[in-house]
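Of the protein chains in this complex, one is absent; all others appear in place.
Let's turn to subunit A:
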Amino acid sequence: MKLAYWMYAGPAHIGTLRVASSFKNVHAIMHAPLGDDYFNVMRSMLERERDFTPVTASIVDRHVLARGSQEKVVENITRKDKEEKPDLIVLTPTCTSSILQEDLQNFVDRSAMLSDCNVLLADVNHYRVNELQAADRTLEQIVRHYLDIARKQGTLNKTMTKFPSVNIIGIFTLGFHQQHDCREMKRLLSDLGIQINSVIPEGSSVNELKNLPQAWFNLVPYREVGLMTAMYLEQEFGMSYISTTPMGIVDTAEWIRQIQTQVNTWAPTLLGHEVNYESYIDEQTRFVSQAAWFSRSIDCQNLTGKKSIVFGDATHAASMTRILSREMGIHVVCAGTYCKHDIDWFKEQVEGYCDEILITDDHTEVGNMIARIEPSAIFGTQMERHIGKRVDIPCGVISAPVHIQNFPLGYRPFLGYEGTNQIADLVYNSFTLGMEDHLLEIFGGHDTKEVITRALSTDSDLTWNADGKSELNKIPGFVRGKIKRNTEKFARQNGISEITIEVMYAAKEALNA
């Protein structure tokens, strides 16, 4: 048992549901007790999703506990098959159902025979993997399933496209700024004359998965989800993949150069010439993106050597550490991640760009580290933002866990050249705010004169009795003043001189406040 207040990565089934519900026309059925369908709320609220989340629960209740699910799961699957006619139903076990040890595969096999759609059992161990690992696994499982079917049916399409094309793997719902990142990558790739063969899983149909091998190669922009699929495709179809994250100027250039290498493997035979992206990189770096110029400008000079801390998922924390240290000259005292399953990769990535490395999924450890180092700015998750608030250190949010604020309506990619601009703004704003705060403190704040309350209460003949006073103190601070004024006004109008609890509530009723 572990005493826990907060977790960075969610439980496994969340990962499975994120992947399944990102595909078009795929429905997930959770084998779960009442209330475990909280995923629907997150998707509907955070992503402001207009459509009903294609996730329902086959409820595990007391009866199921006593007698087993029996026909219930099968009925729920076949029913959903009729109602929504999905291409695929993914039966998703939860931590509760996995200890029931029911033979879910048997339910899946039976219902597959009774349904028009495909049915899959998500194959994840709830006590061993977290949300991200499960998402990675589920994506691979679905891709493998459909490519196997295609192979058996002889519909697998292995002919490479005429022009260079890629699959982008690992864009899915509730990801950190992923929709914007995806758009930015598409834009960049179209600048390079590369077509998008498919983006999975977000918005793609499982029936198109058989076309995956048509792409020249695969892109896996995020370390956490997509690698397993890319490795599978490499193993089965010899498709190579690029797993560099195009975040920051240097890594974006590196990413484009890797793409160039990949394209040039086939270009001489299929296009009749080699491609060269160097001039594009140079143009973008020096003139289109503002970040390279920003790091030379006086503003950024003032940031030189400032202490900062980075914490987040492996992808974002590693990239951010390198951007701060390599591209902006900021001193990263500590870089850390909660992706404990990927320690070696992370250490290798940030080696030489920070003084310390912290691998933990305990937010109190991160908090203690922040308190000890006292950086000028933090780049972390929503949790670090709150820790920052408590200790008065500004924080830029660079990674999930997400919050409604991390689903901005405006265009905010973290990847590609526009991403570098966004990151520069984020970094700069975090530090200047910190600086402003600091100066304010030195000079004693904006307003040094206390405002003397004009008012109603100075010439007052009103008294608050003890009960009234204590009741007033129970009212949240931000409305207390208003309630006090309203009550006194009411008391005066009614010729009451002593304010009791009764008067307070009578005032509330009378004023309809």
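As a convention for this text, contacts are C-beta pairs under 8 Å (C-beta built on N, C-alpha and C of every residue); 3 or more make two chains touch, one makes a residue touch a chain; residues count from 1.
In the analysis below, contacts and distances are computed from a predicted model.
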Quiz prompt | Choices "Electron transfer flavoprotein subunit beta", "Transmembrane protein 216", "Ribonuclease H2 subunit B" or "Light-independent protochlorophyllide reductase subunit N" - which one is the UniProt name of the chain not shown | solution = "Light-independent protochlorophyllide reductase subunit N"
Quiz item: Among A:Leu100, A:Ile196, A:Val288 or A:Ile359, which residue is in touch with the absent chain?
Solution: A:Leu100
Self-check item: Among A:Lys158, A:Arg257, A:Arg326 or A:Lys508, residue touching the chain not depicted
Solution: A:Lys508
Quiz item: Which subunit A residues would touch the chain omitted from the figure, given the whole complex?
Solution: 1-7, 10-11, 13-14, 32-38, 40-42, 44-45, 48-53, 56-62, 65, 76, 83-84, 94-96, 99-100, 126-128, 130, 383, 386, 389-390, 471, 474-475, 494-496, 500-503, 505-506, 508-510, 512
